[in-house]
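Quick notes on the structure that follows.
Missing here is one protein chain; the remaining ones are kept as they sit in the complex.
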Amino acid sequence: MYIPNTAGKRRATAVFLLPSMIGVVVFCLLPILASAVFSVMDYDLLMPMNTMKYVGFNNFARILTGSEFPKVLGHTFTYLILYLPLILITSVGQALILNKSFKGHGLFRTICYTPVITSWVAAAVVWQWVLSGKYGLLNQMLSTFGITGPAWLNSKEWAMPGIVLAAVWKDTGYYALMVLAALKSIDPSCYEAADIDGANGLRKLTRITLPLISPTLFLLIVINIIYGLQVFDSVLIMTNGGPGGATTVFLERIYKYAFKQYKMGLASAYSWILFALILIFTAIQFRLQRKWVNYDA
Amino acid sequence: MMRNAIAPRKFIRGTLFYLMLIVIILCTILPFAWMVSSSFKGSEAIRTIPIRWIPERPTLEGYERVFNMQGFSFARSSLNSLILAIACTIVAVGSATMAAFVFSKLPFKGSGKIFGLYLATMMIPGTVTMVPNYIILRTLGLLDTYTGLILPSLANAFGVFLMRQSMMSVNDAYMESAYLDGASLYRIFFQIMLPMVMPTLSTMILLSFMGSWNSYLWPLIVLTSTDKQTLQVVLGNMNGMYKNNEHVLMAGAVLTILPILVVYLVTQRYVDQGISLGGLK
Partner (left out) sequence: MKKTVTLFLVLVLALTLTVSALAEPVTITYAHFSGAGAQEETLKKMIAVFEEKNPDIKIDLQITGYDDYFTKLATTVGGNNAPDVFEMNMENYLAYMLRGACADLTGMVNADNYSAGTLEAVSSDGKLYAVPMSFSTCILIYNKALFDQAGIAYPNNEWTWADIQTAAEAIKALGDDIWGFYQPISYNEFYKSVKGNGGSLLNDDYTAFTVNSPENVAVLDAMLKRVRGENHVQPTAEEMAGRGDWDLFTEGKLGMIITGIWAFPTFTEKCSFDWDIVVEPGYATKSTFFFANVNCVSPSSEKKEAAAKFIDAMGSDPDIVQLRLDASWELPTIADQSKLTQYLEVTPPANRAAVFDSMDYAAAPPALKESGAASEIIGNVLSTLEMNDISAQEALDDIQSQLEDAGLL
């Protein structure tokens, strides 16, 4: 927006930005700096802070050359690769449905929201049943198509896909709300020209709707990459990293190193390795946005 | 004839649509249904094969025990949670929308880099920043205070990102013409920008409220006085005690949902109103 750079504008900018920045500097940047310091130290959480020893890049080397790291990478990436496309499809799809009006619309909408507010504890119980190898709902449904379902959460290969299914179920309603808000912000007059030309639903969707909400879609992708690489709650409660370490992910490792083994230095180093990963992915996304994200009103 | 050709097609499409809705509903609501149903089960077995959807002997015992919890007052902790959630939401939404306005419409030299910094703060997990944050609060003397819980809400990178994306789609023309007419930036922000992003703003209010209402680990660590405890912490303490009385845990889980549902219903009405341009066209 073009506003001349007067003192008034500068003052207003400062007023608008300052509260948020103070918060970010004090409660985000400072702790992050502290964790950067920790990452090059041998820091035992339970021992006094002055017993910290500088160890240079030892923590990083230990992690990157250990046999555990490739597995953690693999598991986290598996989660992301499975989760991202699914959540995009389901949340956009659900938002499109919620944007229509039909009988029972309000009730349907609230039902779509229930997974978001269901506690993970309750969700885990039901999902463990759904994904149960012998008695589970999913495998019973698969068997009607002649497929024998795997042992899901109790199998090393299928535990992560099982977690992805539960996570998609839980998060769809959350992200659908954001897409819906974007849909509601579309001026209906944008469709007038298309209606006159007789365009059908699919064309309107791909040529008008999606481009118009592409800023929000971009947000969704970036956020889900950032959060997906930091997946934690669902893994902890569904499998706790099991079976036999088959679903270990970055956050689960970081938490256990920090609070079960008290190795705060190692945990901090792990977070910074994760940070580098997330940064790379996000930077790529921002680069790519010029190609497909449309900010014109 | 045209009408007869189209009508059956519409009928099939309509039925398919409703069929799809029903499938979605079933997939979506099962765990929630289990949660509610279990809250009404008494001392009968909660986890059975196959899952029992309707309690054998429905009882309010779970709810009674939640209300009469030893040591903690359900009413008091709910009130604490409510006050905290409202305060945190106002602080979080306020600071984030204002900052988003700058990043989307009032860029200055280096603002892009600062926004990048905001994004970067989301990339470090809270697990390792928890101890430094605790030390910061301790240094500021804010342990065991509500201020200590509310102030960190100023740092809301996710909210800034969400609102920025939404604001970037707003046509500058409206605001530039208002500026030329002599409106201050503050007026432009409140009277033009905010109404135009009302759907996303309402959604963010809901998400912030939910985040604060459900927050557990941080209040657990920061608060020590029992009369300041929030509802989630109090219910969390129940976890160890009621491990084999899951109907009580589920009753607690159901009760915590209610305020969120209320906020949800209210904010979604604002989302539905869409943009209200009024006479701007």
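Just so it is clear, A and B label the chains in written order, and each chain counts residues from 1 on its own.
Here, a contact is a pair of C-beta atoms (placed from the backbone, for glycine too) under 8 Å apart; a residue touches a chain by one contact, two chains touch by 3 or more.
Note that the structure is a prediction, hence the values are computed from the model and not measured.
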Among A:A122, A:A151 or A:V235, the residue in touch with the chain that has been omitted: A:A151
Residue, one of A:S35, A:N59, A:Q94 or A:Q128, that touches the chain absent here: A:Q128
Residue of A:M47, A:I81 or A:A283 in touch with the missing chain, whole complex considered: A:M47
Option from B:L21, B:A87, B:M168 or B:I221 whose C-beta touches the chain left out: B:I221
Omitted-chain contact residue, chosen from B:L143, B:M168 or B:L265: B:L143
Missing-chain contacts mapped onto chain A: 44-49, 125, 128-129, 132-135, 151, 154-156, 242-245, 256, 259-262, 264
Residues of chain B in contact with the chain not shown: 43, 45-49, 69-71, 130-131, 134-135, 138, 143, 217, 220-221, 224, 226, 236-242, 244
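The working rule: only the chains that are shown with their structure count from here on.
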Rounded Å distance between chain A and chain B, as computed from the means of their C-alpha atoms: 16
Chain A contact footprint on chain B (complex, rising order): 17, 21, 24-25, 27-32, 34-35, 38, 47, 49-51, 94-96, 98-99, 101-102, 105-106, 108, 114, 117-125, 127-129, 131-133, 135-136, 151-158, 160-162, 165-166, 168-172, 175-176, 179, 184-186, 189, 196-197, 199-200, 202-203, 206-207, 210, 249-250, 253, 256-257, 260-261, 264-265, 268, 271-275, 277
Sites on chain A touched by chain B in the complex: 1-3, 8-10, 12-13, 15-17, 19-24, 26-32, 34-35, 38, 45, 94, 97, 102, 104, 108-119, 121-123, 125-127, 129-130, 135, 169, 173-174, 177-178, 180-182, 184-185, 187, 212, 215-216, 218-219, 222-223, 226, 230, 232, 250-251, 254-255, 258-259, 264, 267-268, 271-272, 274-275, 278-279, 282, 295, 297
